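What you see is the complex with one protein chain gone and the rest in place.
== chain A ==
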Amino acid sequence: MTATVERVGFFTDTSVCIGCKACEVACKEWNAIPEDGMELTGMSYDNTQGLGASTWRHVAFIEQSKPVVPKTHQGRHQGEHQHQGDGSRNPQSEGAEDDADVFALAAQGSGSSELRWLMSSDVCKHCTHAACLDVCPTGSLFRTEFGTVVVQEDICNGCGYCVPACPYGVIEQRPDDGRAFKCTLCYDRLGESQTPACAKACPTESIQYGPLDELRERAAARVEELHRAGVPDARLYGHDPDDGVGGDGAFFLLLDEPEVYGLPPDPVVTTRDLPAMWKQAGAAALTLLGGLAAAFATSGKPKTTRSPFARRRL
């Protein structure tokens, strides 16, 4: 990896995500990604379902009967996350929606709602140790000068090996095409010193783009701020350079366990164990060699001299 410029990435602060999906739309538009299904899932407002070949930003919606701010902290200054509690009360007066459960929950309690609605915009993590890149047999996946991971579509041969290699379930093959596609962190825009489309479109700065070191500092400060404001659930995900993938180029501030958002709790780059795997395969190959040598050694010579052909020839 030869980063000639500063490594850049995303910090997605899900505590200020409002679920507008501007990032999804901007990504689709800028990268000219084809449509990949128009179904209504019933999964809150999420009809995109997950990252894939033609979904490079995905906004997750999670409905929980749990206050954003625990009871013990209510009444104190709550910072900018307050809008979530207020926002869920507002539709009640309109009465237009037909989600009784939500309203019932929202109506409970006086200070803050018992309902919380988590939203999070997921994206390729651009891992420091990227399994997709490691296992790609063609060199189609490569590390850019910005430290990001990009697929070269003219080299990808559609083997699909990167797909199960990704510990986050990001990269995927397009069914009609067979080749693999994923977020490029807008490689074309970075070359022109432009902000990636999703970050540019985000109205709340939930998606922040910039040099990774700077983002990590900003994220640490934000978590502290949220903890002070009484949101003990706030935690960073993918920020640690010592984690199983060497840290993510795109990391997150989450308000619950990663798996709640569909993220793996402890992802590990599969190639970390590759030397051990080759060693095991070598041992198995030697076992095979030894076993078959033994099979011949214990069988002696065939009875060719006594075969009818041999006799006839004499």
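We adopt the following convention: a contact is a pair of C-beta atoms (placed from the backbone, for glycine too) under 8 Å apart; a residue touches a chain by one contact, two chains touch by 3 or more; residues count from 1.
By our rule, contacts and distances are computed from a predicted model.
This figure omits one chain of the complex; the name its UniProt record holds, of "Pyruvate dehydrogenase E1 component subunit beta", "Polysulfide reductase", "Phosphate transport ATP-binding protein PstB (TC 3.A.1.7.1)" or "ABC transporter permease", is "Polysulfide reductase".
Considering the full assembly, A:G52 is the residue among A:G9, A:G52 or A:P67 that touches the omitted chain. Interface note: of A:G9, A:P167, A:G230 or A:G249, the residue touching the hidden chain in the full complex is A:P167. Residues of chain A in touch with the missing chain: 41-44, 46, 49-52, 60, 62-66, 118, 131, 134-140, 155-161, 163-173, 175, 177-178, 233, 256-257, 259-268, 270-271, 273-274, 276-278, 280-281, 283-289, 291-296, 298-304, 307.
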